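With one protein chain removed, the remaining protein chains of the complex are shown where they sit.
Take a look at subunit A:
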Amino acid sequence: MYPSIHPSIHLSTLTSISSSPVIIYVHLAVQQLQTLCFLANFPLAKMAAQEVQPSETIAKLKSESEALKTKLEEERAKLHDVELHQVAEKVDPLGQFVMKTRRTLKGHGNKVLCMDWCKDKRRIVSSSQDGKVIVWDAFTTNKEHAVTMPCTWVMACAYAPSGCAVACGGLDNKCSVYPLSLDKNENLAAKKKSVAMHTNYLSACSFTNSDMQILTSSGDGTCALWDVESGQLLQSFHGHAADVLCLDLAPSETGNTFVSGGCDKKANVWDMRSGQCIQSFETHESDINSVRYYPSGDAFASGSDDATCRLYDLRADREVAIYSKESIIFGASSVDFSLSGRLLFGGYNDYTINVWDVLKGTRVSILFGHENRVSTLRVSPDGTAFCSGSWDHTLRVRE
């Protein structure tokens, strides 16, 4: 039997040398066709002979969508509908920012996945892929405690408000609380309390106003509120259609809501008492990796794999700003505000941190330094600095 030539030969001939721009556009459509053909076992020669003119339809659709866009803008303008940057036109622009790395924390043997600040403004807890959770005095860079979890990919960790315990979890589907003992001989793992139980990985956790309650989010699509002492489930939150990746508690006066973001591209606001989803926002084009409230609690920011960060106003029930740039290709993994809410720091998967002017929507600064993805970023409780953790095994504190 005559051996059939592997298809790659034919296709390379078509595509390689004459890779001028026009044909690129055709390829983008052709590659869909070729996948179909391979699956359906069509001989390639036949396929190449078929007429493919996607460029015409693409151009037509493009101009149609542009026209619709303009019409929408016009209608919006008539009703005085505005975006945040328009309202902020009269605000003074920000000057140049110089932010240097003031501390580098080395000690993790693998990717740093999560970190959180202690209320004392200088200590932090961090967790990594190899199962290690470390408590540092970031100011002196001393390590104060270390715990080895029985699982890898510890994606979530949080410091208790009292500073006396830390919570963490990941691929073990649990959230465990470790009281921080100062006895050098004591094995922290011995006093561990298993609090939360999900049916998929733990993506984020946070203590509420006290050491006694923990809020968790999970790859099983739910969030849950737990009583630490008993491990009892106090409330569960259902509504996401896919993995929930992040959460943040509202700083509001009545302290009863929180926001979560997930792989279903939605950000949901929940009532902690009833378990109901009271607001939902769906404008991102891909997974939402991080959500964080604006300091007043009137809005929250999100960071997504679609390479944008966005601001959602809770009273207006709408997105009011997008922070993006065509040259930013990779997703934002983690976001946080400066104390006044004027700056939004975003850690990205392209190893950089972009600093945004929240009001004007422009980028103020780009910070290099990490040698792999930035996976976690938090501003310190008194706003004097921010800390970023990365897949390059380090954490950096910058001002």
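Please note the rule applied: a contact is a pair of C-beta atoms (placed from the backbone, for glycine too) under 8 Å apart; a residue touches a chain by one contact, two chains touch by 3 or more; residues count from 1.
Just so we're on the same page, contacts and distances are computed from a predicted model.
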Legend entry - Protein name (UniProt record) of the chain left out of view, among "Dynactin subunit 6", "Regulator of G protein signaling 11", "Large ribosomal subunit protein eL33" or "NADH-ubiquinone oxidoreductase chain 6": "Regulator of G protein signaling 11"
Inset, instruction - Would you mind spotting which of A:Met197, A:Cys277 or A:Val320 touches the chain that isn't drawn? - result: A:Val320
Inset, instruction - Consider the whole complex, including the chain that is not shown, and state which of A:Ser176, A:Asn349 or A:Ser388 touches that chain. - result: A:Asn349
